[in-house]
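Here's the structure, in structure tokens; my notes come after.
As you look at this complex, bear in mind that one protein chain is not there, while each of the others sits in place.
Order of writing sets the labels: A, B and C. Residues in every chain begin at 1.
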Amino acid sequence: MALKLTESEFEIERDPDKCISCQVCVRQCSNDVHDFDSDDDIIISDSQKCVGCHRCESMCPTGALKIKEREAQFKTNANWSAHHLHNLYKQADAGGVMLTGMGSDKPYPIYWDHILFNASQVTNPSIDPLREPMEIKTFIGKKSQELKFDNTGEEEKGFSIKLNTRLSPQLELSTPIMFSAMSYGSISFNACRSLAAASSGFGTYYNTGEGGLHRDLYKYAGNTIVQVASGRFGVDADYLNRGAAVEIKIGQGAKPGIGGHLPGEKVTRDISNTRMIPQGTDAISPAPHHDIYSIEDLSQLIHALKEATRWKKPVGVKVSAVHNIAPIASGIVRAGADFVTIDGLRGGTGAAPQAIRDNVGIPIELAVASVDERLREEGIRHRASILIAGSIRSSSDVIKAIALGADAVYIGTAALIVMGCHLCQKCYTGKCNWGIATQDPYLTKRLNPEIGTRRLLNLLRAWSLEIKEMLGGAGINAIESLRGNREHLRGVSISDRELSILGIKHAGEPW
Amino acid sequence: MDSCKTQLYKCEPKNTQEYFSRFRIPSGCAIFGIMDEAGTAFSGSSVIDGISLMRERSNGLGGGFAAYGIYPQYEDDWAFHILYDDKEAKSQAEDELGKSFKVLFSEEIPTRKVIGVEDPPILYRYFLKSASSLPSRKDNVNGADGEARSRTREEDYIVDFVMRVNRGITGAYIISSGKNMGIFKGVGYPEDIGNFFRLEQYRGHLWTSHGRFPTNSVGWWGGAHPFGLLDWSVVHNGEISSYGTNKRFVSGFGYECTLSTDTEVITYLFDLIARKQKVDLELIHMILAAPLWDEIERMPEDIKQAARALRILYGSALLNGPFSIIVGSNEFMYALNDRIKLRPMTAARKDDRLYVASEEAPLRLVCPSPDYVWRPGGGEPVIGRIKRAGKKEGHKAGAAVKQQDKGK
Amino acid sequence: MSGANKYDMETTQYLIIGNSASGLAAAGAIRSEDKKGRITILTEEEQVNYSKPLITYYLAGKVDLEKTGFKDRDFYTSNNISLLTGTRVISIDVEGSHVVTGGGKKIKFGKLLIASGGKPVIPKIKMTGFSHKKRQGCSLMDSSNYSSIKGVFTLTTLEDAMKVRDYIEKNEIGSATILGGGLIGLKSAEAFLELGIKINIVELADRILAATFDSRASSIIENAIEARGSSIHKDNTIDEIFIRSGRISGYRLRDGIEKNCRLLIIAVGVNPDLSFIDKGLIRAGRGIKVDGRMQTSAPNIYASGDVIEGPDILLGQNRNIAIWPLAVGQGNVAGSNMAGREAHYQGGYFMNSVEILGIPSISMGMTNVDVDDGSSVEVKTEFRPERNQYKKIVIRDNRVIGIIMIGNIERAGIYSGLIKNRIDLSGMKENIFREDFGIIHLPSDYKKHLVVGEGIEV
Partner (left out) sequence: MKRIYINEEYCLGCRLCEIYCQVKHSKSKKMIKAFKKELSDVLPRVLVEEIGYNSFAIQCRHCADAPCVDACISGAMVKNENTGVVTCDEEKCVGCWSCIMVCPYGVIKRDLSSRKIASKCDLCEDEDIPVCVKNCPNEALKFGEIKDGGLTGSKKDVWSK
């Protein structure tokens, strides 16, 4: 179409003095932005096609390229912003739902940035994690049984006792950070493998999403949370029993109430084997589970999965953070879940309708605070662990999340960024230049899982060290003493209402 | 300074008790405890002597004592110490008492005038029997098990009552609610408080004491230590960094922390874990000062499994941060340091007597030639148990714990 | 070791006859196994060490005399090798384990390697002496007398090259005739052309390099030579040479043409030098026969290099393939076995690389196979005359058995590997003709072997 109503979002600056026509940019762009003219020995770039993934810029050996965000040239209009104009033009072109990828980029309040953490001074010594033990080992699972002990010896022999209770199944995490559910299909095998290998290397867990468990990842099964989603892809008894835990996915923060759709062209032979569906067919996850229309149905599924795994694995439920999240979470716990995963408004996705992603759900900070509080009020907090997800960006977000009441966090977007993602939000196109959200073998090989694994391990290590530093600063040497410890949090520039939902005091207020 | 500070907040605390409930006040402290494991009673003067030696660990804003075995004439009855801001509060509270208990005897707690102890509240003690309407009294279950269960119910009832009064009646505060024991505390240096309450005239087999160094200037008698509930009394030196976690943990079991003090939450943790959940005294340190995971890994298999399970289930009960505590009850004295020993604590034994103190000097003062003196490691409990034989059972909080062992 | 018998005869643990590619490779291989055993090398030449293929480069002035060595100067001392130059072996006493030299010296050996190489073939040609245009008499030129004729040379040793060079300088030679259009002939031609000397090549066959090239390949080179004003006489030979004052003055070709000539290089071929071998004791055909360990029929006696008949993996029979890489390989095998480490020679095939007038060319294996010989032979060719480029691949039973590359020789070695490893190209034969042909076009197993290496998991 000759008539172009949309504007290019990016501007490609190529410094001709630096460009050596090596064509690395040409070879790296899956969007065909760069084109080499061999007659004139120059490269011409079409910024209209650019998605702003910065792959070419990162690869250019001479620094000749700069990808700049282009300011919208439409006449300024506070109401009809460029964003709306673009969407309208595009929808008029295509007549479909506006798709997008990754988490919402809209400026909803980010409460993490309005919460400050505490440190010890004088009355209480801070602890140096380099010199003192600092424990961040975390257990996920039900913690509600009564422990029974047998006395095994006579009193004069001293203390001798034997545990006479089998603990509910627990996941043992060396750090309270896990990798979110990202399916093989939505991301590449190499990305899955990196997540799996890093989990296993560090002693934490990753989640299969609804993509099934690839045969080549069986060796990491001990660090795998297998998800059972509405499509039931890849689910059989073997799958359930291989995993370390089972997670029933009801909803996802980026698209509450919406199912999933992996287009047939992405269902390669490998993915078809892993998901147990015919090659080339669309993989459609329905919006609801059609066997769960109410809480008692969920309870049945939880118990069915526990039976299927002989009560040896924790079974949890993942929901999006929606308005009624506290009672929903309570219901899930009462339905028998060993953990509840709550995915917040800013959670990522491979593909979601923009309207849903940017307008449905609530921020995870408020959700975790109200869920934790509600479960405690009901005296059932210890019956399940709370996992949260939805844009945990740093170790300080983790610390704050735990102090608000989470047992551990899931990180998805952060993990992808570590593997190269530049948040261009074009996951749904399958043309990810970083080899992550794609199944094109030309692109998937760009993510060397050895590098991916190393970088993820480094991330886990770095965050764990930072968590330890912050814990030590607050005079705490075990992560469990931070859990729900909102005394260590203070809010800044947020309303009383928000403070009260978060259950924290304002900065400046003492204990 | 205090008034300036409080004016910062939109709604000022109604009274000092509310102030204490709203703000956690860190404090440095002195603690001291003596137990005669044979159950032989002795005068409170030695404990006053001991705590007075650690005067510089206090700043005159709080001192107190817990004494066990001091009311043998009411051995099987509830002994309440209540402080009142005014007569109005007293009559309200006594109404409540009358509804729930049969008051066997009540009197003002005898005191003497002492320089440095000013403006005492109204101090009263009551000896009570549960009213016959209590469900436990209707219980016709026989045998030890049934008795234990009815005892637990009665204790739960007392806990509820204490919480109701302390939360609900402005100006009334129950500071002690056990049997054959009492807590004496107030604003002042501990030795002055001891003199004020004439403690040299009491004889008990277990005494604990506390001198306080709070970082605020509000004086409220109820805020002094020891903190008590049922037979439990807790004296504590330290600041619990895990307070928020611990508080919300016990709140899930119905304990409302009204005072925002570490001592209060420690008391509730003991009540929950030892009395209600019947965890063996020998295991409690694995919860409150849980061993490091590394240490657990190195333990013999049976103990490792026990320690691991306790730590997994009771993670939120871990007391993190510096502390040394002495928990008193009719049956035992239990002293514990935080797991990496960030606060001092020394213990000594001489014949049947067990001594625990923040420092060694007071031990040497009251017990010049101990059999031995040691500094317990972080997380290593010091436990003294009553060794009396042929005593009537049924009035000892600690018995519930022992009961469980027998059951297995 | 020689202490008790020092008056008897010199004794050495390892005796090597021949100081070139194969002999020195063997010496190196022995030394890497046996750090102490005495190694003695005999050569009839006077030079300490030089590379025979370099003599034409020396002749052309592209390589200085001192750079003709292919081993470092200290190769002999650092490896503790005694070298006896100017020492020709007359006979081998197999039973007595010793050799007899031209000087009458006897050298006793523990193990002997015969790596004596080849000797140029001298055809018998009628020789007519002239004095002032008058015939003075006829005789026959042969190997015994050719070297006494001024202006007639062979070109297989450095000494030959030095003589030719000296002759050219002294006689201001402007043109030369090369009898023989084979490899040595062409290498010589390359040198003369470098020097600006016009050449006449006389070749018995219908084209030059007939043994390794096909006619199109030959013609590319021939055209290039002729374009430089030189001439090539094919289907031809020298019937008669003319001598004046002991010096060559011209010759007459078989087709009757007579030409003046002041410099004639005889390059019709090289034969294994078996003159000192008793074929009764050491089995030999055209060359010495050896087993896979390079051992001859006689105990403790080995042979390698241009003097032997080795297995041709393409023909499936033994033959003399006198080329450098094989000589080195065989020398390595022989040396290892002599020093006690078992090694086996995998066989070889003919290959050659020559650049004439700036046109590089490589030929390997069987390049002139009769398509009708019954086996499934396919021949693929590509000819780009404008670029002087030609490529021919001969495939038998899905395996490459021969290749000619002219003009563009990039990545020729990949074909060499295909031939050597007998790689089955079923289904991917088209690939090997691609312009961008590379390892990536090879069968996946072989590709993996090359790229990742055997058994290596990175």
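Methods note: contacts are C-beta pairs under 8 Å (C-beta built on N, C-alpha and C of every residue); 3 or more make two chains touch, one makes a residue touch a chain.
Here the structure is a predicted model, which is why all the values come from computation and not from measurement.
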item: Contacts of the hidden chain among displayed chains; value: A, C
item: Candidate in contact with the missing chain, chosen from A:Ile20, A:Ala94, A:Ala119 or A:Ala355; value: A:Ile20
item: Absent chain, residues of subunit A that touch it; value: 17-18, 20-24, 27-28, 59, 61-62, 174, 201-203, 440-442, 445-448, 450-451, 454, 457-458, 461
item: Hidden partner interface residues of subunit C, rising order; value: 25, 51-54, 57, 62-63, 67, 69-72, 324-325, 328-329, 332, 351-355, 360, 362, 364, 409-414, 416-417, 420-421, 438-441, 450-453, 456-458
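Here is the rule we go by: only the chains that are shown with their structure count from here on.
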item: Topology of the chain contact graph, where touching chains are joined (line, ring, star, complete, other); value: other
item: Chain closest to the assembly centre - both centres taken as Cα means; value: A
item: Chains linked by the largest number of contacting C-beta pairs; value: A-B
item: Of all other chains, the one whose Cα centre sits farthest from subunit C; value: B
item: Whole-Å gap separating subunit A and subunit C, where each centre is the average of the chain's CA atoms; value: 70
item: Centre distance in Å when subunit B and subunit C are each reduced to the mean of their C-alpha atoms; value: 105
item: Of all residues in subunit B, those that touch subunit A in their complex; value: 8-9, 23-28, 215, 238-239, 241-249, 251-254, 260, 277, 279-280, 282-283, 290, 292-294, 302-303, 305-306, 309-313, 315-316, 318-322, 339-340, 342, 405, 408
item: Subunit A to subunit B touching residues, read off their complex; value: 120, 123-125, 127, 132-133, 135, 137, 139, 141, 143-152, 159-165, 167, 170, 376, 379-382, 403, 474-478, 480-488, 508-511
